[in-house]
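Okay, handing you the structure first.
Note that one protein chain of the assembly has been removed; the remaining protein chains are unaltered in position.
Chain naming follows the written order as A, B, C and D, and within any one chain the residues start at number 1.
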Amino acid sequence: MSPRTRLWVLACGVAGVAALLAVTVWRLPPFGGARHPYGERAVEAALASRVANAVASVNFDQRAFDTLGEQAILFGSVLGTVVVLRQTRDERRVEPEPAGVAGPVRRYALIALPVVLLTGVYVVAHGQLSPGGGFQGGVVAATGLHLLYVAVDYRALKRVRSVHLFTLADAAGEAGYLLLGTGGLLAGTAYLTDVLPLGTFGTLASGGTVPLLNAAIGVEVAAAVVVLLARFLDQAIEIVTSGEEGDRAPGTDGAPGTGGARPAGGTGRADGADGPHRTGRGGAG
Amino acid sequence: MDELPVALALLLVACAGTAAVATRDPVRQSLVLGVLGLALALLFTVLQAPDVALSQLAVGTALTPLMVLLSVRKVRRKARSERREEHE
Amino acid sequence: MSVLPYLVAGWLFLAGCVGMATSRNLIHAVGSLAVCQSSTYVLLLAVGYRRGGTAPVHSDIRPGSRPLVDPVVQALTLTDVVVGATVTALLLALVVQVAKRHGTVDPDELRELRG
Amino acid sequence: MNGWLAAACALLVLGLLPALAAACTGPVLRRVLAQNLTTVLTALVLLLLAQGYARPAYGDLALVLAVLGPAGTLVFERLLAEELAASPARTPFQRLMGLAGTAAVPPVVLALAVVTDPGRATVKLLLTGCLLLAGSAVCTRALTAAWGR
Partner (left out) sequence: MTAAQALPLLVVLPLTGAALLVAAGRWLPRYAADAFGCAVAAATAALACLLLAARSGSAPVEWVGGRRPVHGSGVGISLVGDRAGLGLAALVGVLVVAALVHSWRFFDEPPSGQNGAFPALVLIFQAGMGGFTLTGDLFNAFVFFELMGVISYALTGYRVEEARAVQGALTFGFLNSVGGYATLLGIGLLYARTGELGFAQIGARLDARPGGGDALVTGALVLVATGLLVKAAAVPFHFWLPDAHTVAPSPVCMLLSGVMVQLGLYGVARVYWTVFAGPGGVPEQAVQRALLALGVLTAVTGALLCWLQRHIKRLLAFSTIAHTGLFLVALSALTPDAVSGVALYLLAHAGVKAALFAGAGVLVSRFGSVDERELHGRGRGIWGVAAVFGLGGLALAGLPPFGTALGKALCEESAGPAASVLFVAVSAVTGGAVLRVTGGVFLGLGGRGAPADGGRAARAGREQQAEETSGAGEEPETGVRLTRVPDTMLGSAAALLAGGLAVGCVPALWRAVGETAGAFTDHAGYAASVLGTTATGPVLSAPPHWSVPGVGLGLLSVVLALAAAAGGVRAAGGRRPRWSLPLRRLHSGHVGDYVACAMVGIALFALLLW
């Protein structure tokens, strides 16, 4: 379709869908109504199983099968990304260059790094008590690790990040969730039934399997995000195809992403990005 | 009056969403998407959904922009090298 | 006010779709898809809201002391946020490969798969 | 609707909406500065909301944003070095944005600290405040340094 035709087709479609949504939405119960039968039952069930955060109870107990599917999506899409962003035959790796980062930024990052990781662990651990949980905390922790890339450089990140170990942790988190569910089967009831003692309301160990499932998700998410970003970072920094910028002689116009227009020196980083530069290595594929 | 925060947050989300679509350059769009993420987190908080707000913050502030910008960088590097090839 | 959140949800869905359909850059299209998806968050949470309610989290309130909003939609939205993030990642990975193999990320310039 | 919520609404209208507008227009440097400002303001609004709804648990949101927000801004600063360097010279407006991000934190946090009963909640609040201040200052500095080169 030519852009013009597409626009017309789109206009018709959007008008139709807008009309549909408008007509439909007007029939909805008014915003803020008090009738939430499922929600009320869910809160009751959460309190009965001594989970303070009803959302965590829905996620990891009442509708834990949804979360099983959700973590399978995460696991599968990380695997898919690993497959899609793999290093192919016509590509090779180059060593990332060290990046010069302004001192205050580097100091900030090195101080903030443990704080972020702790925050992540806190958010995971208190998942069944206060807002938070495995997913949120896992992402926070994994993001925190990447402060190393953002504020130091890629080599610093690579030193502490073994993609292989994180892949293992990803799979272990996934398998852990699945296996925790079989506890119910072993006890002779349904899959994912909460068979552990419920503990005291409002403590870290309350809610039976809820904190365990929550922790499994936390591990999986944190590991999955690290693996995922590792693929993107590899592509953006290390992997080059023949004929791509990494191939040319050094010094023509600086590393990609930094451009050539900028005068060198100054107070900031010397050469802001971990662009590929020419090294003897390569041809790993 | 009690729902003024909700209405304002909705307004902010609608504006940010529209702006995110209207910003055609992916780099600039990723900045607006970051703001949209924050606006959504605010909306979720006033809708009394702190759990969701937290996950939106976790995903929207650093993770998504990092992925988008890394993709942009790879794409540009590729495009630039192809342009150079044509040029030569 | 009684339908405003729903209208905003519909608006975001349409805006995202328009963005995708008219996009000249696949990365921008992925961003538009994210906008499209945020409509589902808004709709679900708006459906679960209750006037004067507070979060169904009993870490700092006594059970039964205040009316609560619906925890179920919040759990659904959480799942949805995760789905959104992973789909974004996978699509961006594919865009990176498109750029590598086609040398462009403009959908108008992709000249395969016709007819 | 109590005073805290009203303050949150005011901050939303007077702070976040203009910041959104600034993030949607102009050169990249201005946009990144505006994004940074949005992060800080959002964290403050979240703190005010937590107080307004009488739910200290919501304070966790601000804490998470205080640690992740600067990380996000640094991502932009890191990966957009080229665009940032190409941005035209700093305008007073941009300087104002950089300042506003840092200057808005102490009044809000201190006001909240006064009304909070001393205890863990106060510690968390002050920690959030410190992280916000430090993050905002470092990000603004890094951004303007990128411009200076």
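By definition in this document, a contact is a pair of C-beta atoms (placed from the backbone, for glycine too) under 8 Å apart; a residue touches a chain by one contact, two chains touch by 3 or more.
These numbers come from a predicted model, not from an experiment.
Contacts of the undisplayed chain with visible chains (whole complex): A, C. Interface note for the absent chain: among A:E97, A:D153, A:D170 or A:E238, the touching residue is A:D170.
Summarising the interface, chain C meets the missing chain with residues 9, 13, 17, 20-23, 26, 29, 33, 36-37, 39-40, 43-44, 47, 72-73, 76, 79-80, 83, 86-87, 90-91, 94-95, 97-98, 101-102, 107-108, 110-115. The omitted chain makes contact with chain A at the following residues, 1, 6, 9-10, 12-17, 19-21, 23-24, 26-29, 35-39, 41-42, 45, 58, 61-66, 68-70, 72-73, 75-77, 79-90, 164, 167-168, 170-172, 174-175, 178-179, 181-182, 184-185, 189-194.
We adopt the following convention: only the chains that are shown with their structure count from here on.
A straight line joining the Cα centres of chain A and chain C is 16 Å long. Taking each chain's centre as the mean of its C-alpha atoms, chain B lies 11 Å from chain C.
For chain A, residues that reach two or more other chains under the stated contact definition are 32, 53, 55, 123, 130-133, 135-136, 140, 143, 146, 150, 228, 232, 235, 241, 257. Contacts with at least two other chains are made by residues 53, 55, 57-58, 60-61, 64, 68, 71, 75, 79 of chain D. If you draw each protein chain as a dot and join the dots that touch, every dot ends up joined to every other dot.
Touching chain D in their complex are the following residues of chain B: 1-2, 4-5, 8-9, 12, 15-16, 19, 22-23, 27-28, 30-32, 34-35, 38-39, 41-42, 45-46, 48, 50, 53-54, 57-58, 61-62, 65-66, 69-70, 72-73. The touching residues of chain D, counted against chain B in their complex, run 1, 5, 8-9, 12-13, 16-17, 19-20, 23-24, 28, 31-32, 34-35, 38-39, 42, 45-46, 49, 53, 55, 57-58, 60-61, 64-65, 68-69, 71-72, 75-76, 79-80, 83.
For chain D in complex with chain C, the residues that touch the partner chain are 53, 55-58.
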